[in-house]
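Complex shown without one protein chain; remaining protein chains in place.
Should a chain be cited, it is by its letter among A and B, assigned in written order, with residues numbered from 1 in that chain.
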Amino acid sequence: MTAAWFVVARLARDRSALIGLVLIALLVLAALLAPLLSTHPDDVFELHPSERLRAPSGTHWLGTDRMGADVYSRLLFGARITILIGLIAVGASLAIGVPIGLVAGYHHGWASDLLMRVSDIFLAVPQVVLAIAIAQTLGPSLPNVILALSVTYWPWFARVVYAETRALQKEAFVESTAALGASPWRLTVLHVLPNIASPIIVRASIGMGFTILTAAALGFLGLGPPPPTPEWGRTIAESREFLPDAWWYAAAPGLAIFLTVMGFNLLGDGLRDVLDPRLRRSPSRDG
Amino acid sequence: MSAPAPPLLELVDLARHFPVRSAFGRRVGWLRAVDGVSLEVRPGETLGLVGESGCGKSTLGKTVMGIYTPTAGEIRFGGREIGRLPRRARRSVAKDLQYVYQDPGASLDPRWKIRPLLHEPLRIHTTLTRTERDREVGAILAAVGLPDAHLDLYPHELSGGQQRRVGLARILTLRPRLVILDEPTSGLDVSVQASVLKLFRSLQETFALTYVFISHDLSVVRAMCASIAVMYLGKIVERGPTIRVFEAPRHPYTQSLLAAVPRIGGRRVTADFALEGEPPNPRDIPSGCRFRTRCPLAQARCAAEEPPLRPLDGRAVACHFA
Partner (left out) sequence: MAELLAVRGLRVDFATDRGPAQVLDRINLDIAAGEVVGLVGESGCGKTTLARAILGILPEGSARIREGEVRFRGTDLLTQGPAAMNEHVRGRAITFIPQDPFTSFSPLFPVGTQIMDLMKWKSPRAREQARPASLFGRYPRARQRADREAVLETLRAVQIPEPARALRRLPHEFSGGQRQRLMIAMALLPQPDLIIADEPTTALDVTIQAQILRLLRALVKERGVSVLFTTHDLGTAHELCDRVVVMYAGQEMEAAPTDAFFGRPAHPYTRSLLASVPGPDGEIRDIPGEVPSLVTPPPGCRFHPRCDHATAECRVERPQPRALADGHGVRCHHPVDAPAGAGA
């Protein structure tokens, strides 16, 4: 636990990383406490056509949408969707990509070449395009969005893990633990994996941002969860015909997406700086 | 008088070649790092393996250890051929045959604490319970002179010397019979070197170890090893009791090697140093005797015929004219 605290303390020194951390914290808070923080929690489902497209005011902090629902409240509940999509998609990519990367990295031969070529093929296609193709084929729904994103993002993890595993194989401690008689399983899971945790964490953070952006794109194109789900991308799509008059209708979810993605990217960058070089330093060696 | 103990380690014509590839990946030649080495190590002995860079001594150590698979020849350990064992069986040999890197501290996973690092070899090879392992580990720690408090630290929280001791302790938990030491004092200050050598000596006594001591430092080898084998470009050129070889080296390369070592006190040795040139590229080994390109005794026969290692004057020499 102290290691985690150490990381946070170090992160705090980096201003942009701190901003990232704050933004993510806000997102998480919004998602967790949506029922408490929202002013009109029922607006996720209820319609008030008489109040449609009202500008931001005292009762509706970010105005209302075309159904008269409170934009602010829907935004908060939308945060839940956003986080859910991000976490599950990135989690699934991790679960697929990391083992593939480990196996490909550990072995030398046609099997590992094959695995990496497959992941290269996935990487060659832009993620958005591939996700659109999959979501389109399977139909618009939340699970399908998550599936599409997982299937397109895992190669990033595989590649990072593969490169790091290969690099680590040359390290003396890996070679010597192998010489001690450690099995490949023990080596990869107990020794290699903890040592490459940092790049994986960094990639996961950046992946969250990337995935959320792609999810919003899918939602915008109508391939995401259907209405009345307050998904941010779909909200922007809905707002299009009312622009530029009902500017708040697009600005709110747009800004939310922007800040979320930026937050994850800043956090990821900050983590990258903090995690690796610092932890390898040995404070007790004499300078 | 009873027959001498059978050798603990026996190498028969051991070879390890590395393919040399062109830019397109095609193999254009071979780097014959170890090219037919035969030797024996008896239990309790310390064999010194000396030579300059490129002679193959490190590759030899790693091949015996199983880090590289032999290209040809046999490795017999405790009477059993181990060079061609399948992976899983080879791993069980690690219990008896171990290898110490130049920097044993680097062999420690930086993310593990010392306690699990020392428990690990026992978890891999034995079925001891946690308490039994604790006891073993405690005994080993004492043997290398480290306090119990270190068990809860990470490697980077220890000094370089302490890390070295932990690295050694890790290997010793398995109670190996033979330990290959690869350049253990290279780059160390002379007083630190002295402490490390003393540690090796005391460990040898406590654990009844047999050492193969790979080093380019002749004065260290002289102090630590009862027998010595001199390597040049992948082959052994002279082999025998250290005292004999040092007092009266017979192979021209050994003579040059010993002549090159700076001595404290007395005449400057380098004033007379005669060996010219550099060792040939190991990818392009000369025909016949490998040393002939720099040897003052070289003649036509040396280019045509490779001299075998044959007994002479209480040791073995590979030279036509020794």
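We take it that a contact is a pair of C-beta atoms (placed from the backbone, for glycine too) under 8 Å apart; a residue touches a chain by one contact, two chains touch by 3 or more.
Keep in mind it's a predicted model, so treat the numbers as computed, not measured.
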### Message
I'm checking contacts with the chain that's been left out. Which of B:126, B:195 or B:293 qualifies?
### Response
B:195
## Note on the structure
Which of B:23, B:149 or B:271 touches the missing chain? It is B:271
### Task
Check each of B:5, B:208, B:248 or B:261 against the chain that is not shown and name the one that touches it.
B:261
### Summary
Touching the hidden chain, out of B:218, B:231 or B:289, is B:218
### Task
Identify the residues of subunit B touching the omitted chain, counting contacts across the whole complex.
52-53, 159, 161, 189-195, 197-198, 201, 216, 218-220, 222-224, 246, 256-257, 259-265, 268-271, 273, 275-276, 278
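Assume only the chains that are shown with their structure count from here on.
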### Complex contacts: residues of subunit A adjacent to subunit B
171-173, 175-183, 186, 191, 194-195, 279-285
### Query
How about subunit B: which of its residues touch subunit A in the complex?
65-67, 91-95, 98-99, 101, 103, 106-112, 120-121, 124-125, 155-160, 167, 170-171, 174
